[in-house]
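Below is a structure I'd like to ask you about.
Every protein chain but one is kept in place in this view of the complex.
Then we have chain A:
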Amino acid sequence: MVTTPLAPSDYLDLVSPLRAGADLRGRIEAVHPETADAATVVIRPGRGWRGHTPGQYVRVGVDVDGVRLWRAYSLTSPPHRQDGRVTITVKAIPDGKVSNHLVRRATPGTLIHLDQATGDFVLPRAKPAKVLYLTAGSGITPVMGMLRATAFDDVVMVHSAPRPHDVIFRKELHGLVAAGKLKLVEVHTDTDGMLDIARLDELVPDWAERETWACGPAGLLDTAEEHWTEHGLRERLHTERFRPSVVVTGDGGEVTFSTTGRTVDADGATPLLDVGEEAGVLMPSGCRMGICFGCVTPLKSGAVRDLRTGEITEAEPGVLIQTCVSAAAGPCDIER
């Protein structure tokens, strides 16, 4: 009443954006380069941060060229760091707006927006006797969170990267090896070629006895899933994907965002989430890979196609769609 039509928080945000009760934000305190194209960002989260479990990711909203963009990154800090800070480690991907910004342009002091940590790519309560981490490229990041937090008696990591100096956390990994806490197999794909999953018998003879966490590009995860399934060990393999695998596209159509009052043409391959954001519509978003259901939005009319399965969903009262993995299948109206 005192501040209508604003809320008192609109004024408090001016002076204390990280206070308890505020929308969850964080302040970038430092950016440490890891490799030529990867960096670790140290973040002081707001008071509302509820902590994380190693292996989980956090969605961060970063203003790039004035536009708020949300992406998910794995947390690489152990939980409950004494100074209360958390870190994410980001690899700049070609044309990646947010990753390039964070790795090359982000400056300490910048406010970013956060969600609570989430993800079920985590270690079980009961410690497995033997562990294998199978990672490639930036897929090492969630595993690093685990490595830093939990010591196992017997842990092997098979990690692929193009060249030795592309291996993120290389120094720290070698330190763990020297201390006898980790067995590390580095595969340098520029010289050794891609990891052939059949070589696992030779690299880690007892792989089948190990509880395995795998993270990396879709190619690696697909072959790993096949391999473990073939040996009847699928439940021993835990995987984390960074991107959905798009399989089906079709004709697009005219998309109307009726609440905002915008209409745009969309092709049949672009997720409606991207279409809406591009048009300046406020779209709720989440993992951007069809898992978290943070982006669900009512479909008022028309039809959409699930990019993962090709399944068509038609509008009916109460139908909600995941905009991050759905594309227009003809004209449709999204209630945003």
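Everything below uses one rule, namely that a residue touches a chain if its C-beta (ideal position, glycine included) is under 8 Å from a C-beta of that chain, and two chains touch if they have at least 3 such contacts; residues count from 1.
To be clear about the criterion, contacts and distances are computed from a predicted model.
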Choose one: "Acyl-CoA desaturase", "acetate--CoA ligase", "Branched-chain amino acid ABC transporter permease" or "Magnesium-chelatase 60 kDa subunit". The correct choice is the protein name in UniProt for the chain not shown.
"Acyl-CoA desaturase"
Touching the left-out chain: which of A:G66, A:G232 or A:G318?
A:G66
In chain A, positions touching the absent partner:
1-6, 10-11, 14, 63, 65-69, 259-261, 277, 280-282
